[in-house]
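Note sheet for the following structure.
Every protein chain but one is kept in place in this view of the complex.
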Amino acid sequence: MSALLEIEDLQVTFGGTAAVRGASLRVEKGETHCLVGESGCGKSVTALAVMSLLARGGHRSAKRMSFAGTDLLSLSDRAMARIRGNRMSMIFQEPMTSLNPAFTVGSQMAEVLTRHKGASRGDALERAVALMGRVGITAPEMRLGQFPHQLSGGLRQRVMIAMALMCDPELLVADEPTTALDVTVQAQILRLLATLKRELGLSILLITHDLGIVARVADRVSVMYAGEVVERAPTAALFRAPQHPYTRGLLSCVPAPGRVRRDKPLGSIPGVVPTISPGFAGCAFRSRCAHADATCEHEIPRRVAGAAHDYLCRLAPTLAEPLPA
Amino acid sequence: MLRLIVRRLAVGLLVALTVMTLAFMLTRLSGDLAISIAGPSATQADVEIVRKAYGLDRPLTIQFFDWVGRALIGDFGQSYFFKDSVANLIAKRMPITLTLGLVGLSLALIVSIPLGILAAVRENTWIDRAVTMLTMVGQAIPSFWLALILMIVLGLHLGILPISGTGTWQHFVMPGIVLAFTAIPALTRLTRSGMIEAMASDYIRTARAKGLSRARIIFKHALRNAAIPVVSIAAVQLGFMLGGSIVIETVFALHGVGYLGWESIAKNDFPVVQAVVLVLAAIYIGLTLLADILNALLDPRLRTG
Partner (left out) sequence: MSAPVVVAAAPALRVGKAGFAIGIAIVGVIALAALFGNALIPQDPFVQDLGKRLIPPFWMEGSRPEHLLGTDQLGRDYLARLVYGARISLLIGIMTVITSGLIGITLGVLGGFFGGRIDDVVLFAITTRLSIPVVLVALAVVGLMGSGLGLVVATLGLLLWDRFAVVARATTQQVRNLDYVNAAWCAGASTPHILIKEILPNIASHLAVVATLEMALAILLEAALSFLGLGVPPPLPSWGLMIAEGKDYMFFSAWVIMIPGVALAVLVLGINLVGDGLRNLLGTERLR
């Protein structure tokens, strides 16, 4: 059974710098897949590369990148444009600037449908109203004629989500959709996404740095570090038995009631994310890893730790080992 | 928005009054006007007659307020040398200057906007650099010199356009081209930078994510935002063009307001000089107000609240 979105060994470079050095992940139909990592690890770039939205100067290559069986790498710009907004949609982190200030909300939403499905403007506006209601926007008819600057951040993000759903896409790529929003609004948006997934059978690739979000909404997780996907697992398995030292470090940084004691320092990962120069080989985490040895400077094996759970490390799986206190 | 207009009008009025004062002082620079009018061969008695006749014996402040008072209702007095009221003179010449200005601006926009878009879309390629070079060279060429060159090439060698005077629409082509030339570099650069900034914005990334066609992204989404400052600057450029038309009108012998200014300076016709300065300034003020209104109309963010 092939996944909805399959990426194998994606590489993205900007000029001489490698932003993504080998990302592989699968998004199954109907699942919420979180791509998690800290700033600069390349997760947003991965999403942009999938959508072919890289900024000028960005080059991508991969062993395989396919969406619902179609090879994305060989598609022309025009063919890709027909898929974007249509079968694959993306929403971004900054709702305040992601909508065109010069056009009404209604016209910006309607043009997606008219473009891809040839719908009339009237039909498109009707669907826009319906979708805005679906995503919890009050008085949607009034919103049609409003301009983005008249809406709050949370409302704008809902508009973005509704706009992304205009053509009933199979996959929604969400790049940190709640990072720029208030905590309460965050929760609402996440709940909304979960509902939509359920009701529409939508598959979601959710980019985030927040493990809390991962715990809440993800079915499966891919952890990214310094341009590589270092661990992939179902959510429960990841939290219960993280294998890669980076993942374990990440999870130990999260203060959990019961695990954190008053006299012990909070968890942290020593060191900083290294800058990877061309020709780098081996594990990017080795400078910060307590278990590193000489073999970490060479090719790292991909190990399996359970059903659909793999990771990139020389260490053998340590099942159900509790995290350091 | 009404408040904006009222406030700008008030400031504009103040500016106009200041310009009136400056214009008045300007013509009094050469000292005794009566002597200039009476001419070099006049006797002392002649000068005194002239002084009385033109009201130049009154105190300066009285002369000033008299002029201001009349100017506010459109009475700029009588020209010393043309047998006509100054207001009439200006009114007769104004259509020519306005036509020239509009022709120049239209040509400038027709060239600048596509050129700016092209340079922005092909940023940092040879096309962009060529456009940049062209605007730099364009800014360096003196307009009166270009006028002469065009006269030689288009007027003499090719013989397709008349080189001076007014009368037919052809008389406005060469002057219009030269006038456009003065505005094209700035407008092109503005369009280019506006487009580059727009194309790099988040909402364009969203437009691409929606799968819209490239043409639609450039010409609808990006241009619509990039054009806002261009349109308002174009209005101001028109103001500059009208104010600076004196050189071009003189070279091409187009009898517009600028040429009138030139003639009246040569003939020491002070009321006309004062009035022309004031009228051109008033037009500029009006155009900047128009620019602000256009800005507010085109940018939804400025319209509400």
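We just call them A and B in the order they show up, numbering each chain from 1.
By definition in this document, a contact is a pair of C-beta atoms (placed from the backbone, for glycine too) under 8 Å apart; a residue touches a chain by one contact, two chains touch by 3 or more.
Given the structure is predicted, the values throughout are model-derived calculations rather than measurements.
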item: Visible contact partners (per top-of-document touch definition) of the missing chain; value: B
item: Touch criterion as defined above, residue of B:V15, B:V121, B:V173 or B:L297 at the omitted chain; value: B:V15
item: Touching residue (missing chain; options B:L56, B:A108, B:V178 or B:A281); value: B:A281
item: In subunit B, positions touching the absent partner; value: 8, 11, 14-16, 18-19, 22, 26-27, 29-30, 124, 128-129, 132, 135-137, 139-145, 148-149, 151-152, 156, 186, 189-190, 192-194, 229, 232-233, 235-237, 242-244, 246-247, 250, 258, 261-262, 265-266, 268, 273, 276-277, 280-281, 284-285, 288, 291-292, 295
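The working rule: only the chains that are shown with their structure count from here on.
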item: Distance between the centres, which are taken as Cα means, of subunit B and subunit A, whole angstrom; value: 54
item: Touching residues on subunit B, where the partner in the complex is subunit A; value: 201-203, 205-214, 216, 221, 224-225, 228, 298-301, 304
item: Complex contacts: residues of subunit A adjacent to subunit B; value: 51, 53, 77-78, 81-86, 89-90, 92, 94, 97-103, 111-112, 115-116, 147, 149-150, 160, 163
